[in-house]
Every structure is written in structure tokens, then in C-alpha cells.
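Just below is one structure, and these are the notes that go with it.
What you see is the complex with one protein chain gone and the rest in place.
After this line comes chain A, so read on.
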Amino acid sequence: MPAVSKGDGMRGLAVFISDIRNCKSKEAEVKRINKELANIRSKFKGDKALDGYSKKKYVCKLLFIFLLGHDIDFGHMEAVNLLSSNKYTEKQIGYLFISVLVNSTSELIRLINNGVKNDLTSRNPTFMCLALHCIANVGSREMGEAFAADIPRILVAGDSMDSVKQSAALCLLRLYKASPDLVPMGEWTARVVHLLNDQHMGVVTAAVSLITCLCKKNPDDFKTCVSLAVSRLSRIVSSASTDLQDYTYYFVPAPWLSVKLLRLLQCYAPPEDAAVKGRLVECLETVLNKAQEPPKSKKVQHSNAKNAVLFETISLIIHYDSEPNLLVRACNQLGQFLQHRETNLRYLALESMCTLASSEFSHEAVKTHIDTVINALKTERDVSVRQRAADLLYAMCDRSNAKQIVSEMLRYLETADYAIREEIVLKVAILAEKYAVDYSWYVDTILNLIRIAGDYVSEEVWYRVLQIVTNRDDVQGYAAKTVFEALQAPACHENMVKVGGYILGEFGNLIAGDPRSSPPVQFSLLHSKFHLCSVATRALLLSTYIKFINLFPETKATIQAVLRAGSQLRNADVELQQRAVEYLTLSSIASTDVLATVLEEMPPFPERESSILAKLKRKKGPGAAGTLDDGRREPGPGGDVNGGMEPAPSSGSTPSPSADLLGLRAAPAPTATPAPTGAGSLLVDVFSDSPTGGPPSLGPTPEEAFLSELEPPAPESPMALSADQAPAADTAAEDPGVPIPEADELLNKFVCKNNGVLFENALLQIGVKSEFRQNLGRMYLFYGNKTSVQFQNFCPTVSHPGDLQTQLVVQTKRVPGQVDGGAQVQQVLNIECLRDFLTPPLLTVRFRYGGAAQALTLKLPVTINKFFQPTEMAAQDFFQRWKQLSLPQQEAQKIFQANHPMDSEVTKAKLLGFGSALLDNVDPNPENYVGAGIVQTKALQVGCLLRLEPNAQAQMYRLTLRTSKESVSRHLCELLAEQF
């Protein structure tokens, strides 16, 4: 940059600025500025010609005034005029003004663009740089549209100066980040990669930033950069600190460039070429070696730069996750940092170790540092570091060290910071549940948790312990005993009272034999806490009391007296009052049999996804949840990550056990379950290849029944639709109505098979036979009249809810309007998939039966996986693609409880039926299933990789899907998870 000569200094500007600085008050400043503005306005009046110097000076003053926070609404024209000046200083001020002040809507933009264009095409490198900087600083869409095509040309032109190339690369990066669609990809991309070989280190640094950004979108275009980057890196790493004169920073050769190169390499899988890979490994080893060398300088900058390179190297090693040797070395290096003086280093070391813990190669190595980490948790001064230590403990936990870690975390909890207590509580709860060897330990741990940090134990945690105790016969007695003992403490937390109330109410009889915990003792113990508790807890305790009446008839009189007391019967809280009144009446009216039935022990809870886990994820926020998942993604070969009782797909939230001790909700609802009739035989000839002969049970599960009660007027029964809708039934385009509640379940049956009975009730049976090829499909629907009476105005229609219209085309053939008794009609549907879709189309069947209009809405069994083409590939290909799809949004994962027996043949059949190819010898663990396929739609093809890991011991599955499209991943994952 040309030095500003003395004569060029703007005296007027300096005087103005010093005037402003000397202003005593805001008012004085405003006055001075107003005066100056008026002066500039009079100078800029059209009739006078100004020389470049004064123009520059006044534009500078305007800029200064603008930066002070005042509005500037003139002078733009003068600034644009400055662009055409030949003097560097004038041009520079012009560009400065424009990049600060001109907004994209200005009408001057054309003039500006013209000036910029002139400078870009000039041979003067300084002017070109100024223009490039202006484009980057403004960075608006308009600028991008005007120049996005020119900049790559400048970037790769052979005759561009180094500084221009550098500016061009950074400018292009800025434009690409602002509006990626504007930057055209072309043959220049290949030449950009070769900038990595440039002599000028500044150009290389700028180019690496650009390539790192570009290759995220089009990894294949820039694939060649890997080997170039590796060779560049190795040259830097192996160079002596004196080689790279200007780019050596406190004895570290080009630290910024090294870090950027390492980041770039993290965008790609490990290089396949053995030579390149060898060279890279050598580099990484050199960096690790250098970390062991004594520091060349005591200055903090030296160690910072060195450690920056080291940490980036370690994250590359973690990213590759394929070099056990390096992983272990990295882990050891981090282990050294764990005791480093520098807090930041300890923090970074713990954070990186967290990711290392999830790698199967280094999991064991990380575990060796457990004592140091526990020590850090206890003694660390900085709370954020303690938090990382807790995270790391959580990540490194497995069956072998669970007891130690959980007990350490419990101990830490007593002194932990308030901010992270709840998170630690959740973590302890999860670990205790996941790695519980015997459930008495689990119960002990959770009760301890409530004792130590009752305030931070969320609902989910104590719901969970109740669910587990209820479902496990073997711990019930122990739980009752422990809880009874815990309640004897003079002050115990309300959550403890809740757990105690529930468990004693259910299983108090198991410890009643002991005279120390005889029924009256149990009751008086609970009742002593009653008055100190909140309304919700009191309500729960009232339910416990009525259960006591059933369990221990000898306490009946005492409890009735309690219920009868004015403080209960006339309680201000309506819930308590109602419970007291109802329980009192129930206990006095009902006979023992009735009482025993009503107050029977709770049935086991259906297995659901642990709501604690969901809560932890929620708490950590979306970003952190990712790392948490990382921590659990790759289990060690023997490591049993999902041993607990997580998962199982469930839509409903865990019902609060406190609310229904009586089991009214969970008990099978007395909804009429239509008995499977033999009418299936009517259509049996159609389904020669149908796997099961018997018609499926249509009875809703209890939860569904319960949910359907809550739902407003869903036309659950076709009869519900009144006759006045009948005329409308003729017009085909009708509101399809809400699908029947079972529709989802019916749909799920067809995810992995193409033929079968879609629906059946007393009147009608609908059968399906379908075939799919690429993005096309044909479906035969068979409507069977099961009655002896003719159906009239029979009209099945298919509708597309939401924006399905644009995603799927379904052509239907008309069917005859009458269906005779016992007869069957066939309808052909041609289906074309345009885009990926989430919701299936709806099939609405309307007809008149015996004068009454009937309507029925079902989900047509067309799901996205029907357009799945199996793809065979080798293990290496598979893993490469798998790595490529590693963005968090591309992956969908689900861990769930098996609903069906885990039979490998059945599973294989289901996966094949789902549409993917099954790839053998891909996964190192032969138990796991790996599949690949392509979802074919008219608009696009979505590659899809899936991996199913069964855990026979725990009766759990983990399903991971990676596709290039987020919505597809999630949807497929949900569909498939329902099948096992």
C-alpha cells in the first residue's frame, strides 16, 4: 500500500475530528456536526466543481459523521466519482465510503458496479485488490450477481499477482458464503485446487479457506485436493522453523495454514492411495512427536500455536477413526494435558477425549485416565472444565466402570454447581439404568440421587424408577424395604415421599411381615409426611391410602378416619377433595372382591423410550445433543451401549404414574374389539402369497384406545356419519375425512410387504396387491362385500393431503357403483412418485349399506420405501459412502425395544421386503445387518445406507440410517423401526 505522504493528510478532517473530540456535551457535538454538514452540502451543491482532494476530504468527513451514528443522505454521488480517480488515496476513500454506506437498493449501484468493473479489468494490482475488497465487504446479492463470474477468472489467471489472487480467493469465499447459488462451478475449480501448490503462502492460506468451504457442497469436485494438501502439510510439518521465513510464528512453521489444511482434510475420508496415506500418517506422527519435544520458547504464543496444530491433528485422527496406533497416541497426549497448568488446555483435552471415548479403538485408552478425570471433577476450579469432565465420565462409562463412575458422580453432586446439577442427575439416572447389573443397585442409586439432590430430580427420573420397579418382580421387595428405610429420615425430599408413597402403595405388602414395618407403621410413617407436602404429592398419598385399605384391611378404620377428616373432605383443592370423597365411599360401599379388583396391583408398564434421555438431549440443546449422540454412536465391539431399557417407538409421553395409581388408564379399555371373523376366506384366493392366513386383529392397543377417546369426533365408526352426507358421497372430490385410528397400524403392516388385507370390518374387506418398479407402481385394490346385501353408490376415492399433490401422482380407475352381496370388485391404481414424500395418500370409501351412508378413510399403503431399489456394494464402498454422509442431519438413528422375537431370518426378510439390498461381510460384527439402496423418484434419487444392530441380550435394536436428505432419513427410520 503506498504510504500516505505528508501533503496528503487532510488538515480539515483532522481539525473537524479534534473539534468533535473536544466537545463537552452531546448537544455541542450535534451542533458541530450540523454545521459541518451544512458546510459540506454547500460545497457539494451542483454549481461548483470540486477537485479530487476536497471531494475526498468531505467524503471522509461524511464517513466519520456516519460512524458517529448520524444519518447521511447525500454525498454518495461524490463518493462514486472518487472511484474513477487515478489516485490511490482518493479511490480508497471512495471504496471505503461505498462499502460502509451504500446499501444494495441504492440506484447508484449500477454506477458503482461500473467503477468496480473498470478496476477489476485494470492492470494495476492495487486497484484490483481495492475492487475485490469492496465486493467482499459489501457482499450483497447484487454484487454477487454482477461479479461472481469474473472473480474465478481472476483467481486462476496465470498473470495475476499473488496479492490479487489472495484477495480474489477470499472475495470468492465471501460471496459463496453469502449466496452459494451465485458462484458458478466450472473448470476453474480444478485449477483452484492447484493453488495449493502456489509458491506464495498467503495465496495457499486463502485458497485452503476457499476450498474447505466449497468442498462441503461438492466433495467430488475437489477430491484431488487431498493429496496436494497432504504434501503441502508434510512440507510444512517437516520444515525447520527457519524455512518459512515470514510464516513462522514463534518457531512454529505456518500454524494457521497447518490448521486450515488439517481442517480441509477432515472434509474427506482417509486417502485411499497408500503412498499419500503413509505420508499423511507420517505428518500426523511428526506433529504428535513435536508435542513431546521441549518448547523452543517460553512465550505463550509459541505453545498456543503449537497446541492449535496439535488439537487440529487430533481431531483429524478422530475423524479418520481408523488408525488405532494414532488414536491411542492422541489419547495419551491428551492425558498429559489433563494435568497441564493451563485451564484452556485441560478444557480442550477433556472435550477431545469425549469424542475419543466414542471410538472403538481408543475407548480403552481413554478409560485409563479415569482417575485423573475424576480428580478433575473434584478439584477443578473452573466450572466449565468440571462440566467437560462430567461429560467425559459419561462418555467413557461402560459396564466395567459404571459403578465407580456413578458413585463418583453422586459424590460430586453434593458439591456440584447449581447450574449443572440437573444435568448430572439425569446422567447418573441414565448410566445407572443402562449399566445396572442388579436392580437393587439401581434402586439404591436413584434413591441416593433423590436424597442428595432432590430438587434437581425431574419428574422423568422418578417416573422411570417407578416403571422399572413395577416391571421387575425381583426388585419390588427390595425397593419397598429401601424406600421404607429412606422415609424414616427426619427430613426427606418430597420426591422421595412420592416414590415412597407409590412403591409402598403397590408393594408394601412385601415387607409387611416384618414387625418393624408392619402396615400401621408404614401408614403412620407416610402420614407423618403428608402435611408437609404439596397438593400433587398429597393426592398421590391419598391413592396410596386407598391401596393400603386393599392390601391391609386392618388399617381400614384408621385410613377412613383420615379420609373423613374435614381437612380432606372439605379441602380447598378440588382434586384432593374429590379423591377423599370417592375413596371414602369406595372403601365403605364396595365389597372386598370389588375392592381387590379395582385396587389391583398395577400392570407392567409398556416399554417406552426412556424419557430421561430425551430430557437430557433437550437440555443440552441441539448442538450439544449431537456430541452426546456421537458419544454413543460407535460402540466398542463388546461394549454394550444400549443394554438398558431404552427406546421403543412411542408417540405418547409417559403417563404420570401419580395420576393413575388405580390403573384406570393403563388397564385394557373395555372398547369393543371386533372378533376376527372368518370372512377372510372370502378373499383368500387373491392372496396366494400372503404370509399369514388369519386376518389381523383390529383391536386398538390400550393407549390408542385411550388416545382415541381424547380425539374429538374422529369418525371412528363408519356409522357415525349421518345419512345427510350420503348425497355428497356421489361427488368424488370430497373432503376425505380423518383416517380411522387404526390406519397407521394398518399402514405399518405394509411397509415390508406388498400384498395382504388392508382393512376388514363386519361389512367390508379391502385387500391389496401391489408391485413397484423404480418410481412407478401399480396397485390392485379388492373390495369384498361381506354382507348379503348390495352396496350402493359404492365410491372409493384417493386423495392427497397437504402438498402430497406435488410429490405423488395416483391415477384411479372407476369401479362399478354397486357391489353385490358376497361379491368382490377390483380397482387398479397407477402410482408415480415425483418427489420424496412423508405422508401416504388417503383412500376414502363411501357407500350406502341398507339405506345408511357409510364412509371410511384409510391410509393407502404407499410409503417412500416402496420406491427403493436395492444396491449391491463392497464393504469398502459402503464405508466410504457412510463417511460421506456424516453430517448430523443426514443421519437418523433410533434405539428401540424389540416388539417381535429376534429371529435373524425374519429380520432379513423384513429388510429385503423393506426394499434395501442386504450386504454381507460389511460390518465387522456378523450380528449386524447392513443394507443399501436408492430411493427412486422422478425428480431425484436419494441414496440410502442403513445399519441395524440387534442386541439379543437386551432385546433391543439400534437402527441407523444415512441418506443424503434429512427428511428421508428420518422418515425411513421411523417406518422401519416400527417393523421389529
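Of note:
Throughout what follows, a residue touches a chain if its C-beta (ideal position, glycine included) is under 8 Å from a C-beta of that chain, and two chains touch if they have at least 3 such contacts; residues count from 1.
The criterion applied here is as follows: contacts and distances are computed from a predicted model.
You can't see one chain of this complex, but its UniProt record names it "AP-2 complex subunit mu", from the set "Oncostatin-M-specific receptor subunit beta", "AP-2 complex subunit mu", "Vacuolar protein sorting-associated protein 26B-like" or "COMM domain containing 2". Touching the missing chain, out of A:50, A:108 or A:789, is residue A:108. When the omitted chain is restored, the residue from A:45, A:123, A:298 or A:531 that touches it is A:45. For chain A, the list of residues touching the undisplayed chain reads 24-26, 31-32, 34-35, 37-39, 41-42, 44-45, 73-74, 76, 106-108.
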